[in-house]
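The full complex has more chains than appear here; those shown keep their coordinates.
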Amino acid sequence: MAINKVVANVEEATKDIKDGMTLMVGGFGLCGIPENSIAQLVKMGIKNLTCISNNAGVDDFGLGLLLKQKQIKKMISSYVGENDEFERQMLSGELEVDLIPQGSLAERCRAGGAGIPAFFTPAGYGTEIAAGKEVRVFNGKPHILESALEADFAIVKAWKGDTAGNLVYKYTALNFNHVMATAGKITIAEVEELVPVGTLDPRHIHTPGIFVQRIFQGKNYEKRIEQRTVRKRS
Amino acid sequence: MLDKTGIAKRIAQELRDGWYVNLGIGIPTLVANYVDKNITVEFQSENGILGMGPFPYEGEEDADLINAGKQTVTLLPGASIFDSSMSFSMIRGQHVQLTVLGAMEVSQNGDIANWKIPGKMVKGMGGAMDLVASAKNIIVAMMHTNKAGESKLLPECTLPLTGVACVTKVVTELAVMEIKDGAFHLLERAPGVTVEQIKNATAGKLVISGEVPEMKLD
């Protein structure tokens, strides 16, 4: 049989997350975010968190909920645009912010999971992002050295997951969830549908269970849409 | 003089059959509406889509299917979905033939500034730094001057840079310019715009060779 990663609920999954820890939180905007786990972190009232997440949610949803309670000390993100409370805390100096090019953020998470401590990328060369970083020219083009990111916990959201921790994501909810799942010392996956092993096609698994330490059946997903754009039927 | 739609239409003329294209937020997004029916291009969205389609019909929005601007979108036949690291492998690895994005400033050297104004709230660069550092062909869509009437085409950028020596063309409400050899080379005038107007609105070095044709838009 496969290794069983199932925990009873969000409380058990997150029980040992502590003040001051570094968390990776999957999602892009509000798409594919671990809603249940974020709500539980709010409830637990853990403080001084460093959150690595592409975005910072909106005022009343996603990581915005943790920001409102001032539980986050530092955000490591690529874009944090839709959040007034974030802006207030950042401008007042309450919140540290480390902005990273989105591709470098993704690659640094992947590197963290893949045992690659550092790599060269052209992104950010010649900008303030490159300050203090090693520059090296390859094929006539300057690159900067970026380092791997790791986290005490990676918290991701998947569409379907099996008891062995294998994960499948729905459409663009894949985004940062997969790379972050690989980079947590402990990775927690909440899923819309927890299925028995043997249900998911071995060829179609996005995140193999080896990267996931805990999985639980999530509930009451709101799946809020940030920018509802539609066209008229002609 | 062009409106935003006009800029998008003109940029759409730059697309070539078989290209993969990444469109930024704002005017660049509009480019998708004006692709020549005789060519096939596929749109890449850096949050993880290739083969992105138009907005969904009302009632068919899926919270799990958005573009990099967080807008609900659809998939065209032949589309694929992938994670953020693979998405930027495509971008960094120069598999995307064209990137179109907005800017606050562009220099005659091809430097671009579009992510940060000192003293103002910084929202972040998103994928822009990866895109401009990687793509071989980068077209900037923007207004020629800012709200104060100052040129956005400069000898050197004054704002913090997004990337250096990377912009290949700029399309504004006034003109199409190619950037090479440390100068803006005027290729086309917008309908009704004079070379003089473009000169006056361009602070960076502007090279004008012979007669400058007026652009043709359908």
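Letters are used for the chains, namely A and B, taken in the order the chains are written, and counting of residues starts over at 1 for each.
In this section, contacts are C-beta pairs under 8 Å (C-beta built on N, C-alpha and C of every residue); 3 or more make two chains touch, one makes a residue touch a chain.
This is a predicted model, so every value here is computed, not measured.
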>> One instance of each chain type is visible; tell me the copy number of every label in the full structure file.
In response: A x2, B x2
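Here, only the chains that are shown with their structure count from here on.
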> Where the CA atoms of chain A average out and where those of chain B average out, how many Å apart are those spots?
Replying inline: 28
> Which chain B residues qualify as touching chain A in the complex?
Replying inline: 45-49, 54-73, 75, 81-85, 87-88, 91-92, 111, 121-130, 133-134, 160-165
>> Could you list, by residue number, the parts of chain A that touch chain B in their complex?
In response: 28-32, 54, 77-82, 87, 90-91, 97, 99, 101-107, 109-110, 121-129, 159, 170-179, 206, 223-233
